[in-house]
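Notes for the one structure printed next.
What you see is the complex with one protein chain gone and the rest in place.
Letters are used for the chains, namely A and B, taken in the order the chains are written, and counting of residues starts over at 1 for each.
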Amino acid sequence: MAKRIDVSGLTAYYGSHKAIEDISMTVEPRSVTAFIGPSGCGKSTFLRTLNRMHEVTPGGRVEGKVLLDDEDLYGAGIDPVSVRREVGMVFQRPNPFPTMSIFDNVAAGLRLNGNYRKAELNDIVEKSLRGANLWNEVKDRLNKPGSGLSGGQQQRLCIARAIAVEPKVLLMDEPCSALDPISTLAIEDLIGELKERFTIVIVTHNMQQAARVSDRTAFFNLAGVGQPGKLIEIDETERIFSNPSVQATEDYISGRFG
Amino acid sequence: MDITTRNTQAPPPAPRPSAAGRKRTSHSATRPGDRIFLGLSRGAGILLLVIMAAIAVFLAYRASLAISKDHGNFLTTFEWNTNLNPPVFGIAVLAFGTVVSSVVAMVIAVPIAVAIALFLTHYAPRRVSGPIGYVIDLLAAVPSIVYGLWGALVLVPNLNGLFSWLNDYLGWTGIFSWDGGAPRSMLTVGILLAIMILPIITNVSREVFRQVPRMHEEAALALGATRWEVVRMAVLPFGRSGVVSASMLGLGRALGETMAVATVLSPDFLIHGSLLNPGGGTFAQNIASKFSEATEYGRDALIASGLVLFVITLLVNGAARMIIARRKEYSGANA
């Protein structure tokens, strides 16, 4: 059920400012693809174009194609709402709905699509929370507000919420940047398990993390301040970190800039 | 400038005689300037408390003068004859009218105000929402007497159609039956009050909706929510208590509004089952209309009714405050 993403010639704007330019790449199903690069290089912007969240930002607009198993997300007649159901997202800072309980948070996406019976809902919520390695920690307090959990637990709650609707692709925008090392480890383990079922794209600032969790790595860079970000190269993670084909990638990875 | 540099250059002797130094800093008001300034500002605060206490005490005193001679029941009499001997008056009609007109106003204004606030924060193009928000800000500042004048000269003549329509289709309920008199009834008052409090409720709600963290909205969007579902999942739950307190603010205004009611209502001292037939009255309207002909005793009686209005608004405001306080406990602002 995981799907392949094929991006070609993608350019994204904020108003008149070009944030990323002419990006083409393929993301393989059932794998983890990591985006790395210096701040402001547009990796998060690019990630948000993959589920049409970019256009939610005022002034945001996109040119180019994003094929999800041969279907263009930006084609005529495509409903962005349906796109986001197929392509789930986890954000930089955990954002459970503050007014909902843990259970309701996980069930939120399901309830949007109407009529689940209570028992069904219970099953899916339990399955999703188990899938996010959170079940054992919260099973006794499903009716407590989600904002009462620790940061790492909240982020896993958000992952459970995202996978509950069975998306084809899961986008993660620096999911560990607000978390402590132990919580980070838990999320990284979880990513390893989730890739059996989903296509995963993760933006990260942390190169060790990219090396640990991803199968393929894409390096983004920008020519200078105010210039649009570009994809420099994408390859097997091992090659990127041992023997990249572009000098800039090696400079960045070896810590010479960024 | 010169003085300060000299001060800083002088070696600070404070740390060494530590006990004495600490004593001086903890009583910073020992300097004459500090003492005077603290005295002035604290005095102003105390003055506010004294004024509040004085309002309650003086109103209660004058009210007691009036009520002690009242030969009707102050709470249940359907009459306001302070010039009779013995005088007979009661607030039943006024309390009923005040509550009914305010409830009508809230029923009309709150949903519309919330919708406009949503329109401004989540639906309107940004180029439009800025100026409109500004205009609504200014409308909140239009004096109530102008609303009153507009209500009497523009709104009332235009309500005949609505009233006969309501009478035709909903007249059987009794609440909306109409004898064809001038449309200067409790419904008219309610509509005008709704228009008046609309800008205030809209303003406060808009601020609350604007504070909804973007990440909650994005969480809903990323789950594949339509715009309305984003509003229902993220915006309304977050803003609910804010909307309630905004409404309470509007309710406070509606309860105490004087001139707008006095200009559009044709009052009497009966409780009418229908919202469309003229009659009834509110506390504030009754004070304004009866005041100029009232004797000193009559004024005391009006003060007594004002005291009741005072207590009611205190209760409403207290409730609003409690809701706001509870909101602070259960807010999503932890992240």
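The rule we apply is simple: contacts are C-beta pairs under 8 Å (C-beta built on N, C-alpha and C of every residue); 3 or more make two chains touch, one makes a residue touch a chain.
Basically, contacts and distances are computed from a predicted model.
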>> Can you match the unshown chain of the complex to its UniProt protein name from these: "Pyruvate dehydrogenase E1 component beta subunit", "Phosphate transport system permease protein PstA", "Aspartyl/glutamyl-tRNA(Asn/Gln) amidotransferase subunit C" or "Cytochrome bc1 complex Rieske iron-sulfur subunit"?
In response: "Phosphate transport system permease protein PstA"
>> Considering the complete complex, identify which of A:Val83, A:Ala107, A:Leu142 or A:Ala186 is in touch with the unshown chain.
In response: A:Val83
>> For a quick check of understanding: of B:Val88, B:Leu162, B:Ala182 or B:Ile271, which residue touches the chain that isn't displayed?
In response: B:Leu162
> Of the residues B:Gly72, B:Gly190 or B:Gly256, which one touches the chain left out of the display?
Replying inline: B:Gly256
>> On chain A, where is the contact patch with the chain that was removed from view?
In response: 68, 71, 73, 75-79, 81-83, 86, 112-114
>> Even though one chain is hidden, which residues of chain B still touch it in the full complex?
In response: 4, 7-8, 12, 28-29, 31, 33-34, 36-38, 40-49, 51-52, 54-55, 58-59, 61-62, 111-113, 115-116, 118-119, 123-124, 135-139, 141-150, 152-155, 158, 160-162, 165, 195, 198-199, 226-229, 231, 249, 252, 255-259, 262-263, 284, 287-288, 291, 296, 299-300, 302-303, 306, 309-310, 313-314, 316-318, 320-321
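The definition used in the following text is that only the chains that are shown with their structure count from here on.
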> Using mean CA coordinates as chain centres, what's the chain A-chain B distance in Å?
Replying inline: 47
>> For the complex, give me every residue of chain B touching chain A.
In response: 126, 213, 215-216, 218-226, 229, 233-234, 237-238, 240, 330-332, 334-335
> Which positions of chain A touch chain B when the two form their complex?
Replying inline: 51, 53, 56, 58, 81-86, 88-89, 91, 93-100, 108-109, 112, 145, 147, 154, 158, 161-162, 165
